[in-house]
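The structure that follows is given in the form of structure tokens.
Only a single protein chain was left out; the remaining protein chains are all shown in position.
So that you can tell them apart, the chains are marked A and B in the order they are listed, and the count of residues begins at 1 in each.
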Amino acid sequence: MKTLKIGENTFELADSIINDLKASENLGLLKCIQCGMCTSVCPAASHTDYDPRVIVKRVLDEDDSLISDDIIWNCFYCYSCHSVCPVNNSVCEINQILRQKSIEKVDGIRKIASFLAYGDSFLELGIGSIPNDFFNELIKDIGEEYFELKIHLDDIREELGLGTIILPENDLNDIKKILKKTGFTDRLTKIRRVKKDEEDTR
Amino acid sequence: MNNNHFSRYAPKSSIDIGVFLCRCGGNISDTVDIERLKSSIDAKVVKDFENLCSLKCQKNIRDIILEEDLDRAVIAACSPITHEKTFRNHVAPLNPYLLEMANLREQCSWVHSDSDKATDKAISLTNAAVERVKYARPLDTIVRKTKKSAAVIGGGISGITAALSLAKQGVKVDLIEKKPSVGGNMIKIGKVFSPEKLAEECALCLFNPLINEAVQHDNINIITNAEVKSSERKAGNFNLLVEKKPRQVWVDRCTACGNCAEVCPIDVPNEWNENLMMRKAIYKPFPQSVPDTYTIDEEHCIKCGNCEKVCNMNAINFSMKTEVIPLNVGSVVIATGHKGFDLKKRPEYGYTRYDDVISQMELARIMGVNGPTNGKLQRPSNGEIPRRLVMIQCAGSRDEKPEGKRYCSKVCCMVALKHANFIKHYYPETEIIICYTDMRTPGMYENYFRYGQSNKIKLIRGRPGDVTRKNGNLIVRVEDTLRGEQLEIETDMIILSEAMEASDGTLEVAKLLNVGLTEDLFVKEKHSKIKPVNTDIEGIFVCGTAQGPKDITDSVSQANAAASKVSELMNGGLEIEPLIAEIDHSECKLCGACIDSCKYKAVYMYDERISVDPIACNGCGICVAKCKNNAIEIMGQTDSQIYAMISGMLKDKKDGERRILVFLDYIGYVAADNIGVNRIPYPESVRIIRITSINRLMPKHIIHAFENGADGIFLGEYPDNVVYSNIQEKVHEFKTQLIKNGIDPDRLMYYKVYAPYFRGLAKKFYEFDKQVSKSLDKLEAVLYKASSKDI
Partner (left out) sequence: MKKIPDKEILLFKSCLVSVEYPGIESSTKYVFDKLGIEYIVDDRQSCCTGLGYYYDLFDQFSTTALAARNFAIARETNHKNIATMCATCYAILKKSSNILNKNDNVRKKINEIFEDSKLEELKYKVDDVDSRNNIFHTVEILFNKAKEIEDYPKIDLSQFKVASHHACHYCKVHYKDTIGNLRDPMIIETLAKSCGVETVDWYDYKRTTCGAGFRQRFTNLDLSLSVTTDKLVSLKENNVDILIHMCPNCQMQFDRYQPKIEEMLDTKFNIVHLNISQFIALAMGADPYKVIGVQTHTVPVDPILEKIKLNQTICYERLSQI
């Protein structure tokens, strides 16, 4: 039997979530009544073992193992729970914050390593794109036409009277400067290192 | 400071004052040197007594007042909280308000041990009382004349109950009902639950006798089909204008035979049956309607005249006009009730999309023997008995999302159990599942909950996300939170337990009467614990679901409570202390700033004149500060009295002596007395002045005090009252003024006082005394530096 020791339930995890920049103002985390409405509208819950209500319960129970639990990566970020919660809690935001906590460690970084190219493209063009890690998969699932479309994109855009998608040089430099100072560039470097290590071991 | 501030009610050239000192059997005289005190007071008569409060002394005081022909009296003894009332009787034939007390016991001899310093302080306390009493005016107790009549708005169970109680206490009651019949929600619900008998009782059988009693009572005038259109307050009474819509049917002729409805060609949804069936444009809402008469629904009637032709009684008259009825009443009771939450705001539950998704009230009508199915449980879509029925709790309640209600509607768990038990009794084959968030069945209702469980009602803990339709069945999607499992529940019928919300009538009436609402839009009670049926306007009371979600039992209790509060006003011959705001009409420019500022809603405009409701006003003085034309005074706390008190307290201040003026409200004063009772010492510099509220003080008073030698000013008030927000503003204003006048703002402080926390107050006195002393040292250092520079 588990003993709930005095001083053990400190709400530290809940507090760190509530005070995170990603959390909505007045996030109702502490007010959760475990009614399960979040779960009843959750697409991940209807197709996997994921249960948003249980996520909140574990956060309130100070269950730190949640951060390294794969279950948090099942959320769709569709905000359905967020939009119906009767106490203005948001499991969607909680998951976002938990995943950020997870990314502080190598295991978490591995989860997002394949999305690295989005960041690279952003720095290069000022516009994100579908990470090329997945591109072959996409063509396989969608069809060759999709590849054709990508090749002819500029022509099609011209036909539609639309200009280039790439930002002017000066502005790209500004964005690079900004993202360097916000720490984003370093963040990418860190992810790249983990990704490389993983590829090397493979 | 010049004397201009004293100009109003300035003392006569010679006012003869008698000062009566009490030794209090040594309680005072052991510490205070009574002889020195006596010799330091400037008054026509100064006498000391062993026990002033004794009956013997009462006669002595009276004799002296008569013999010496005194104009005013000062009693320097114990706290006014203890004996002010007693001494006011002692000074007769003087007007009781020509007496001033100095608190030499609780706030001097019991808290100081140094006899010299205590005596100095006793002298200044007595002096202050002498100064102040010079400006006292004879005042008469206000006797509030309230008309022995009341208007009860709303004819549901609460309104009828309140009206009956009042009528039986001899109060004339006008009962105003918006609908063509009284009865409200209770008459619609068919059954009421009884936790005692574990049974469902007939609502109509309980309520109808009360309605009949009300109809027959001579003191009750029921006005149906009518709404209050305007309201005016006048000297504690209310002038209401009630608009009565025409019925187009003579009530006294109509025998309710129903021939008219048979020939009426117009079908209208029957709102009394939750629109589950139709009625005609000429109709009687329900068989037991009161008054027992038909009504023409003007909105839908096409005036074909069929009804007129068949009416044997010639009761129909299309030329009736709207009637305006003026009422003048002493009190108003708001009993305007609630309405069910609009379930269309929860589209995911399929209300209106699927015929078999209905509200609890609709189920009540279906189960009612006088309802659309004559009491038979049927699916609205096909008339079949449902094989299963799922109830969804908290439909609209306990929901902070836009359109939701944050509160628990309090009765829905019991309503769901009532219907479930009732259905289980008559249709044992029908399965019932209640999807709940928490089952809330407090007190005796827990028995009823257990009863439901033993009737095999299935309970699933979870709040459903949506409702859909699959293979001809309705589906409820919910997480069974106790199993952690997502469920799709197949069912034939879904009952949504709709939240209770304030009725439109409640909102309209509250606006019209200027009565405050809670954040959840119910009528706000004056204090949720100790004044649950008072509103923020004196003379207007509230009961039933207009004040918040509640069941019939609570509504009835509250209705009776409201009636007895009305009756208090009318039968008690209420005497009110005259220490309230008085308007100087010659100075008043009718700007209305006082009306806006009054937190007690005591000030109102009537007939182009500002008036003060003496019961509502508590003399806090917010309005005085807001009045630009100097047209308001608080009786007993006029500017001149406050200035006199301040000057008196600071009189004969010695070199190097520190004097701190402490202004305390009633609670603060009681706390200060408690310090004395518990013999806890505090600095002798402290001089306490009682006021109704810090709001009465203005910067000019504060500056006056500092200019006359005050070293510090301490303000104390109980924070949990309606004027607290103004106090914060006030303190800020004072500090700003001090800075402008080159006075260290540290020499003024505000402290929240609580009656039981007197030790904290005593400690604060010490701290503040030190803080003031530090500030003064600083000042001295600066002055010294400045003067040494000069040299």
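Please note the rule applied: a contact is a pair of C-beta atoms (placed from the backbone, for glycine too) under 8 Å apart; a residue touches a chain by one contact, two chains touch by 3 or more.
Computed from a prediction, not measured in an experiment: that's the story for all the values here.
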(Q) Touching the hidden chain in the complete assembly: which of B:R72, B:H90, B:R346 or B:R440 does that? (A) B:R346
Q.
List every residue of subunit B that touches the chain not included in the displayed model.
A. 345-348, 353, 401-403, 466, 468-470
Q. Considering the entire assembly, which residues of subunit A contact the chain that has been omitted?
A. 21-22, 25, 41, 43-44, 46-48, 73-80, 82-84, 96, 99-100, 103, 111-112, 114-116, 118-119, 122, 126-131, 133-134, 137-138, 141-143, 145-146, 149-150, 153, 156-157, 159-165, 167-168, 171, 174-175, 177-179, 181-184, 187, 191
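One rule holds in what follows: only the chains that are shown with their structure count from here on.
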Q. How many angstrom between the C-alpha centroids of subunit B and subunit A?
A. 51
Q.
For the complex, give me every residue of subunit B touching subunit A.
A. 394, 398-401, 404, 437-438, 461-466, 477-481, 484, 486
Q: Using the touch rule from the top, collect the residues of subunit A that touch subunit B in their complex.
A: 28, 33-37, 39-41, 45-46, 51, 53-54, 83-88
